[in-house]
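I'd like to ask you about the structure that follows.
For this view, one protein chain was removed and the others were kept in their places.
Then we have chain A:
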Amino acid sequence: MDKNYDVIIVGGGPAGLYAAYKIEKSFKVIIFEKDDVIGEPILCAEGISTNTLKLFFKDGDHPFIRNIYSKLKVKYKDLEANIDIPGRGLIIDRSKFEKYIANKVKEENNFEIKTGSFVVDAKVENDHVKVILENGEEYFGKILIIADGVESYLPNKVGINSVCNLVDMYSCYQQIIHDPNVKDEEIIFDFTPSVAPGGYLWVFPRGNNEANFGLGITSSLDCEKPYKLLNEYREKNYPNAKILREFPGCVSVNQLSRMYTDRVMVLGDSARAADPITGGGIDNALRR
């Protein structure tokens, strides 16, 4: 089997998939995804704006939209602001979103997506880049795109330092909750320092009184762990909430000062490109 490609992409999330989608169809492209299926596991609050979506997917159905909300509530201590934002905010089904882009990549571009394939090493050699999978297989590309998320460690293999400082990192915890007090039309951000030191708490409405309910703290601060802070807040504010799923997450927001080197580009969360205000990663993953 020929293992030579024009472009090798590591990571089948929004950044890697969208980058693939934008590559001219005549090129020979392969995407390696560590997990066995595209769109799993999802560690994400799933918020993007209508404007972002329009930038990237203008036409056709958007089967991955969970909910469109129209009100924004921002809290800080005992202060509160309520703003109408009709039709501006979206909560997506991130799993369906990734599958949607993956289908385009496969069907429109005819590129190969190889799941269950963990790239453990990369080397820039004279006129190509070599990547090595966990099982020892080697692949060669003219260009390498690294887009394998916050846990990426490939940039360091090709001479790009991507070690993240604790002050540039948010430690997060999220629960998907069902509670009659969750309003489907309203998104909530709570910046009260005692609630989420150095970060904020979010309630992103998924529809049907469900929410992506989570918080992130600045990782360098000495305080309780996010899962404890979140449980305290939930017990106080959503005492009857049913927890459907829960998981941790980390968001790094200090974009790499150098996102490229010879024959290599770094994208999305692996480039630390999440928005430093919101911590949102999808938007910048698509943009860069």
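Here is the rule we use: contacts are C-beta pairs under 8 Å (C-beta built on N, C-alpha and C of every residue); 3 or more make two chains touch, one makes a residue touch a chain; residues count from 1.
As a convention for this text, contacts and distances are computed from a predicted model.
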Task: For the chain that's not shown, choose its UniProt protein name out of "NAD(P) transhydrogenase subunit beta", "Insulinase family protein", "Putative transketolase N-terminal section" or "4Fe-4S ferredoxin iron-sulfur binding domain-containing protein".
output: "4Fe-4S ferredoxin iron-sulfur binding domain-containing protein"
Message: So one chain is hidden, and I want to know which residue out of A:Asn4, A:Asn103, A:Asn165 or A:Asn181 touches that hidden chain in the complete assembly.
response: A:Asn165
- line: Of A:Asn156, A:Asn181, A:Asn208 or A:Asn240, the residue that touches the missing chain is A:Asn156
Task: From the listed residues A:Gly39, A:Gly89, A:Gly141 or A:Gly249, report the one that touches the chain absent from this view.
output: A:Gly249
Statement: Hidden partner sits against chain A at residues 34-36, 41, 43, 116, 118, 120, 134, 149-153, 156, 162-166, 169, 171-173, 219-220, 225-227, 247-250, 252, 272
